[in-house]
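One protein chain omitted, others in place.
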Amino acid sequence: MAHDVHTHVKSNIEFEYARRRAANEMRGQVTTFAIMIFLTLIAFTMVLAGFSAYLVIPFILLLAAIQVVLQLYYFMHMSHKGHETASLFLYSGALIAAITVLTFLTIVWW
Amino acid sequence: MSSIAQKKGFGATLWDYLTTVDHKKIAILYLITGGFFFIVGGIEAMLIRIQLLKPDNDFVAAGLYNEIITMHGTTMIFLAAMPLLFGFMNAAVPLQIGARDVAFPFLNSLGFWMFFFGGIFLNLSWFLGGAPDAGWTSYASLAISSPGHGIDFYALGLQISGGGTLIAGINFLVTIINMRAPGMTYMRMPLFTWTTFVASALILFAFPPLTVGLFLMIFDRMFGANFFDHTMGGNTIIWEHLFWIFGHPEVYILILPAFGIFSEIFSTFSRKRLFGYSAMVFATVLIGFLGFMVWAHHMFTTGMGATANAIFAVATMAIAVPTGVKIFNWLLTMWGGSIKFTTPMLYAVGFIPSFVAGGVTGVMQASAPLDYQLHDSYFIVAHFHYVIVGGVVLGLLAGLHYYWPLMFNTMLNEAMGKITFWLFFLGFHLTFFIQHFLGLLGMPRRVFTYGEDQGWDLFNAISSYGAIFMAAGVIVLVVNIVMTIAKNVPVGRDPWGDGRTLEWAIPQPVPFYNFKQIPLVRGLDTYWIEKQEGNVEGMTYAEPIGDIHMPNNSIIPFIMSLGLFVGAFGALYNGEQPWAIPVLGLGLIITFAAMATRSLKDDLGYHIHKEDLLNEKGGKH
Amino acid sequence: MMKGLKKWRLFSMLTALMIFLAGCGDEHLSTLTPAGQVGRDQLNLMILSTAIMVLVIIVVMIVYIIAIMKFRRSKLGEDFIPKQVEGNHTLEIIWTTVPIILLLILTVPTVIATYELADTKGMDKKDENGNKTAVTVNVEANLYWWEFEYPDLGIVTAQELVVPTGEKVYFNLKAADVKHSFWIPAAGGKLDTNVDNINTFFLDFDNPSDSLEDGVFYGKCAELCGPSHALMDFKVKTLDREDFNAWVEDMKASADQAAPETAVAQEGQEIFEQSCISCHAVSGAGTAGSVGPNLATFGDRNRVAGFLEHNEENIKAWINDPQEFKPGNKMPQPEDLPKRNGKELTDQELTALTEYLMGLSVEE
Partner (left out) sequence: MDLNTKYTPHSWPDHPESATLEGKNKFLGFWLFLGGETVLFASLFATYLALKNRGPSGMEFTTQELFELPLVFIMTMLLLTSSLTSVYAMYHMKNYNFKAMQAWLAVTVLLGAAFLGFEIYEFYHYVHLGFTYDQSAFSSAFFTLVGTHGLHVLIGLGWITLLMLRNTKRGFNLYNAPKFYVASLYWHFIDVVWVFIFTVVYLMGVIG
């Protein structure tokens, strides 16, 4: 029956393995975090350094996109199994979001 | 715990419905409320047609007329068509996929009550100083300058009911993704489930822009913002985009479930498997996808520039292709079948030419330069009533007759059903066909009157007389419903005799836990397969009888929605009444307190025990 | 080949149908009797698309009728179990590609026309003397009335648009208060007058409008703009180029209009100058942006307030109670007019005003 939860008691080996895997993963997360901080720093510096807007804007947008991907795939585990539908819908949303922003930038003013 | 309703007192029944989280009862709530609003919207339509019956008529005044059309459009779309569809989805989808319940029974109830209170709030405008009068599209410049509170009622009412819709959409998505019975793969799902799925996805993505648009409108009107005030740097075109980014998918949210209902009916009463099932599924998804790429076809005359117009024109036309695929697959489903002209089938058969006629005028409008002529003329009114009435409403009426025995274990009278059909169908064509020509002859829409000197008298009169037939049809339907309820003759399982999908395999009346044992789905049209193999049970089971987990009833959804309803009055009278802000606060406190109660109090539901299940006789097979 | 032939026949049938329908409508108002090339282009698209659509409908209906006639259970017997067909790839391909082809046939002229109709470059063309060659009209839509300014000619008029025939006339459209939409059905499609920006397009007219029943084309507001949206009509007079030039000169001359001849009209003028002049100009020379319609040509008008028949009775009635005719319009009731101090207009005053207004004319 769907509501039953089949609990599985891990053997010690399994347990240790799971722990280790989790710890490894956590170390990865910290790295991810460091990258995010780094990207943020670059973005702020780029702007403060006062490069040409045509260069900076696409670049910081790219950095933002990378950060989001990091959040989604590492912090929010979107690469894990069981996230297929979730990512399908999230990407559909992102697509519609992109189209919306695009039209507002192009055909709202004359 | 017996599913056969014991005779309960009125109070107890009322309480039961206020607190229910059972999708079958929520379906009935949607049906009643949606039906009520359909009558309200229909009466408004009749007032429109009476006013336009003859030139220079003064049956309703200019300002009042605008309120009537606005409320007619808004009521019909948000408060009648969509909720009625939700009604059928709730009634049929969980049963079609072999689920005991929806994924979020509590949210299901919350969605309904938010819609309910939003709808009531909107309609209270009639009694509290005037209804909204800027059209259902409520274009910003007019809406911002509209005096009185009409537009505020519109924005707040739709905000509340829109929230309910979003919740309902997510609920159906998760239900369909997670709650399918073993064997019910995506490619075995009945088409109604598929269209519910895609329509729900459209809701998920289309309602947020509406939410934002409405908030901007609320802030502008009630809290001093300047989004749409061009003297302050605002821009009214933003509203048009936000509205149509929502508005166009909205029309597919309406039509897709109707397509689903028709798909079920065509294959049932042709006794034949749906022709090109996978193409149908693909077409549904494609329509949903393309539905998001075309909204600006409502804005061809806004002045977006040639390139934007050209792109959106071509994208719009593309939708004709998957829709055509559906039409031809339905035709081929009937082809070679054994067609029985029951009332639902009559509606389905009537739907094809009506919808095709409406669809092809849509493609004509998609041709931007031609739309410069057609836009905001009666041609548009004709187009969308052809697709909406000829598609959605016929679908709803078909669904009503088709699913009535599933929902109530009785059958609407077939003879009266057919009378309703013919009256409604003929009246519909009479009313709206002629309107194409009115548009071509230069009649703009949303005009409260027209002069004698313009040559539109005869066609308008014909159109108005047609509406009388539709009203007569609806009245026969109401009589039919009342008589059926009064007679209350149970019909049992699979009353149409040709049921193919799981919902018809379930005993009647449907037990409150739906399936005693979760079924094992062995193919498309499972029930048909089981019947062909002579299985009297109607289904193969995936599990032995065991305890069933059920959710508890709850009054909290009702209270949460009530809080929003109360709070909306506060927002509405902000800056005008001293009590406004306190009332807004009070409403929000009610809502949040109810929400906190919900999260602090564990609600684990209860179990129906195996022994009780075994003892229960349940419905008849 | 057969198919092409059939389509051709369909085409002529449709054209015939259109002509028949055109008969139902009014020549000055119907999109089916185009007054110029723009309207004609759009009507052609209309005919082409209708032809395609009728073809689609015919095909669907043939399959449909055969299906519901042939496969009735009453004919096949209660027990008949049809074969459970899954689908058919060939058919699927056919009914996917054929519609695509039909749509392509429609897309090509659609896209071409979209760009053509948006081409307003001609607006700024100048002759060797540096004068603009084309007539440009700045249209300002106001709550329930229209103002037409000719920026290059230095004149302005209201409610009645006057344009030359046989050439493209360009329009700059905007709204003064809420969004409206500028539509002359017989001449061609509409374009919105937004509050945020100026929209630009062009129309053209083949013939002078005096041959029409009313001597004018009808113009409409096509965007809901408030209670009197339905009454926000205007009229279009088309003149050949010579007459148009003469009209322009007359308009310019209206700045120094002769005093009214009769005593009654003079009385009217006095009242007008007290109570009305703050909103209504009586000189056609000027620029846009006034509070009320310019009345320079009022005596020549075809309508009062855009839609009432042009006669003295209606003028009086209008001045006496504008809200009765156009609910929500911006002209005050007589007692609220400047310098009236709550006094209504007497019959005599109304007559005087009317006579004065009828005398405002630029035509002989």
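Labels A, B and C are assigned to the chains in the order they are written; within every chain, residues are numbered from 1.
Throughout what follows, a residue touches a chain if its C-beta (ideal position, glycine included) is under 8 Å from a C-beta of that chain, and two chains touch if they have at least 3 such contacts.
Since we're looking at a predicted model, the values are computed, not measured.
**Student:** Could you run through the displayed chains and say which ones the absent chain touches?
**Tutor:** A, B
**Student:** Which residue from B:226, B:307, B:517 or B:540 sits in contact with the chain not drawn here?
**Tutor:** Considering all chains, including the one not shown, the answer is B:226.
**Student:** Would you mind spotting which of B:213, B:257 or B:390 touches the chain that isn't drawn?
**Tutor:** Answer from the full complex: B:213 touches the omitted chain.
**Student:** Touching the absent chain in the whole complex: find that residue among B:415, B:489, B:536 or B:600.
**Tutor:** From the options B:415, B:489, B:536 or B:600, the contact with the absent chain belongs to B:600.
**Student:** May I ask you to list the residues on chain B that touch the chain which is not drawn?
**Tutor:** Looking at chain B, the ones touching the missing chain are residues 103-104, 166, 170-171, 173-174, 177-179, 204-205, 207-209, 211-213, 215-216, 219-220, 223-227, 229, 231-235, 238, 242, 245, 549, 596, 599-600, 602, 604.
**Student:** Using the document's contact rule, name the residues of chain A that touch the chain not shown here.
**Tutor:** Where chain A meets the chain not shown: residues 2-5, 7-10, 12, 15, 18-19, 22, 25-26, 29-30, 33, 36-37, 40, 43-44, 47-48, 53, 56-57, 60-61, 63-64, 67-68, 71-72, 75-76, 82-83, 85-86, 89-90, 92-94, 96-98, 100-101, 103-105, 108-109.
The definition used in the following text is that only the chains that are shown with their structure count from here on.
**Student:** Report the inter-chain centroid distance for chain A and chain C in whole angstrom, where each centroid is the mean of the CA atoms.
**Tutor:** Centre separation, chain A to chain C: 54 Å.
**Student:** Please set out, as single numbers or ranges, the residues of chain A touching at least two other chains.
**Tutor:** In chain A, residues 109-110 touch at least two other chains, as defined above.
**Student:** Find every residue in chain C that makes contact with two or more other chains and list them.
**Tutor:** Counting only residues that touch two or more other chains, chain C contributes 196-197.
**Student:** Show me the residue ranges of chain B that touch chain A in the complex, using the header's touch definition.
**Tutor:** Spelled out, the residues of chain B in touch with chain A are 100, 173, 177, 201, 204-205, 209, 235, 237-238, 241, 245, 292-293, 296, 303-305, 308, 518, 543, 546-549.
**Student:** Can you list the chain C residues touching chain B in their complex?
**Tutor:** It is residues 21, 24-26, 29-32, 39, 41-42, 45-46, 49-50, 52-53, 56-57, 60-61, 63-64, 66-68, 71-73, 76, 80-88, 91-92, 95-96, 99-100, 103, 106-107, 110-111, 113-115, 117-118, 175, 177-179, 181, 183, 185-186, 188-192, 194-197, 199-200, 214, 218, 220-231, 307, 327-328 of chain C that touch chain B.
**Student:** Spell out the residues on chain A that touch chain B in their complex, using ranges where they run on.
**Tutor:** The touching residues are 1-3, 85, 89, 92-93, 96, 99-100, 103-104, 106-110.
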